[in-house]
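Just passing along the structure, written as structure tokens.
The complex appears here minus one protein chain, its other protein chains still in place.
By written order: A and B. Residues from 1 in each chain.
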Amino acid sequence: MSPRLRHLTTLENLPRETIERLLDRANRCATPAPTAPAQADVLAGRTVLNLFFEPSTRTRTSFELAARRLGADVVNFDIGLSSTSKGEELFDTLHTLEAMHLDAIIVRHKQSGTPDELVRHAMSGVSVINAGDGNHAHPTQGLLDALTIRQHRPDFENLTVVICGDISHSRVARSDINAFTALGMKEIRLCAPPELMPGTNEVPQGRRFDDFDAAIEGADAVLMLRLQKERMASIELPDEAAYFARYGLDRRRLALAAKGCLVMHPGPINRGIEIASDVADGAQSRILEQVGNGVFVRMAVLNEVLAR
Amino acid sequence: MSPRLRHLTTLENLPRETIERLLDRANRCATPAPTAPAQADVLAGRTVLNLFFEPSTRTRTSFELAARRLGADVVNFDIGLSSTSKGEELFDTLHTLEAMHLDAIIVRHKQSGTPDELVRHAMSGVSVINAGDGNHAHPTQGLLDALTIRQHRPDFENLTVVICGDISHSRVARSDINAFTALGMKEIRLCAPPELMPGTNEVPQGRRFDDFDAAIEGADAVLMLRLQKERMASIELPDEAAYFARYGLDRRRLALAAKGCLVMHPGPINRGIEIASDVADGAQSRILEQVGNGVFVRMAVLNEVLAR
Partner (left out) sequence: MSPRLRHLTTLENLPRETIERLLDRANRCATPAPTAPAQADVLAGRTVLNLFFEPSTRTRTSFELAARRLGADVVNFDIGLSSTSKGEELFDTLHTLEAMHLDAIIVRHKQSGTPDELVRHAMSGVSVINAGDGNHAHPTQGLLDALTIRQHRPDFENLTVVICGDISHSRVARSDINAFTALGMKEIRLCAPPELMPGTNEVPQGRRFDDFDAAIEGADAVLMLRLQKERMASIELPDEAAYFARYGLDRRRLALAAKGCLVMHPGPINRGIEIASDVADGAQSRILEQVGNGVFVRMAVLNEVLAR
């Protein structure tokens, strides 16, 4: 059996067995067996701290609900975005929090690598979980996306997925690629405006496309990324309508994919920019299932790193 | 028996029996019987979300305490006042939260009708409780005001109450009127500056007064409303002192009411604007009882919509 994780900062290089163990456990959280012992006590007496240097109500709430459902206490440590954001001050904050006898720190930070730095400085007995760092990794998102696909199409070795949008700045895309690769996905296609496509030195995996029509052809799942409005200026497209025309997911494009292609998005969605409303709300949309799976995956991760 | 409520967005058109059931239950929360089972487990495992688009520490805290005392988990979803405040984005937020497996959403929004919109879009199994929407309704305030009066004067059919202040913009006044009407109150008097008195098309009930001395004569309860300072400009009174002289509650005016007239205010009070300090702090003041009843009424409402 692959060793139990003490931290989770990235999915990169995680063994397939570990990822599958987490997904299996998340599935059990989703559908508790009638005879299973109550989950509400698994983490009783444990304290989890949300340390968010970037605002994110959705992800923070998802982690908070996951921890509470396992019986853990949750403390939100609201931190000024300007202060304590780097260097020694960050580690002083870390050590101060550890000294208060916390069991896990869930961290989001705009600087890539911050969770790994916390791991290097963390005292024994404190787990660090990455809730998103820069454009580096968002491992629980990668897991929940893999879980959502697996619930519909467990035969990853036959599947083709497309990830479309601002891949260059996307930690979601990187963690998705790591998860899908580990699980033996047949083909991962990346579609982005040239300015928003990472180099192969940065992201070696995936078959690259600029033409979304070509990328989506025959795909079994399409994962749209959120376009940060401040990125619009950097790409050679005049406006949001032009972006949507080239890289947006509408019904015409979805019809090019395989029958029953799963439509996914990490949220919050920009309707009419990267995805048409009728597709986001349509029968093939798995967007809300992703949200629900997010809680289950976070329960599984907290259980992995914290259970006695 | 009137059917159990799944949502509570307004008291309008609620059967008297339903309102009395909620008040009876609130009373039992206030004075638990020694032999009654502990309340702390009634909502164990349920999750309640505070979704406040308008800041309100008092009401949010009251709901939070009510939910916790019944054993529910409470999550505060702090939302930027500018973002996610209307239209499709609001429903995307709703659906995202629902997908996290919440049981109830307590919502406050400056736009009248938002809670009803959420009900129309809510998935089965999620309850919506209105914590105040625009000038439309604040049903738990209406219930707690009715409960406070009933604890002192259960003979509503003999009672005359005055509601005084900015009735036009007041969701509290509307919910009070709905509660008192349903419970068979003998007479509801409305007293306001002409500019702040709603038309009978808007608020059909109540006998209208401009002269507070006349309105309060013989009243059994007087409910003062908070004057929003930004309204001052719109009424033909030069300043706060002039407002207080015409529409403020002082000892002289209170003496015109019936003996033992209950003095009430939803808080926070503006001392010296709508109410004199010695009256707010005097023997007839029920203002702090209202606050305490607020927790009990919210426990009753959460129990109504959530208990298995």
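Basically, a contact is a pair of C-beta atoms (placed from the backbone, for glycine too) under 8 Å apart; a residue touches a chain by one contact, two chains touch by 3 or more.
None of the values given here were measured: they were computed from a predicted structure.
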Answer key for B:L49, B:I235 or B:I269 versus the chain not shown reads B:I269
The one of A:A40, A:V75 or A:M232 in touch with the missing chain is A:V75
Residue positions on chain B contacting the omitted chain are 40, 57-58, 61-62, 64-65, 68-69, 267-269, 271, 277, 288-292, 294-295
In the full complex, chain A touches the hidden chain through residues 44-45, 47, 49, 73, 75, 77-79, 88-89, 92-93, 95-101
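Keep in mind that, in the parts below, only the chains that are shown with their structure count from here on.
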Averaging C-alpha coordinates per chain, one finds the centres of chain A and chain B separated by a number of Å equal to 41
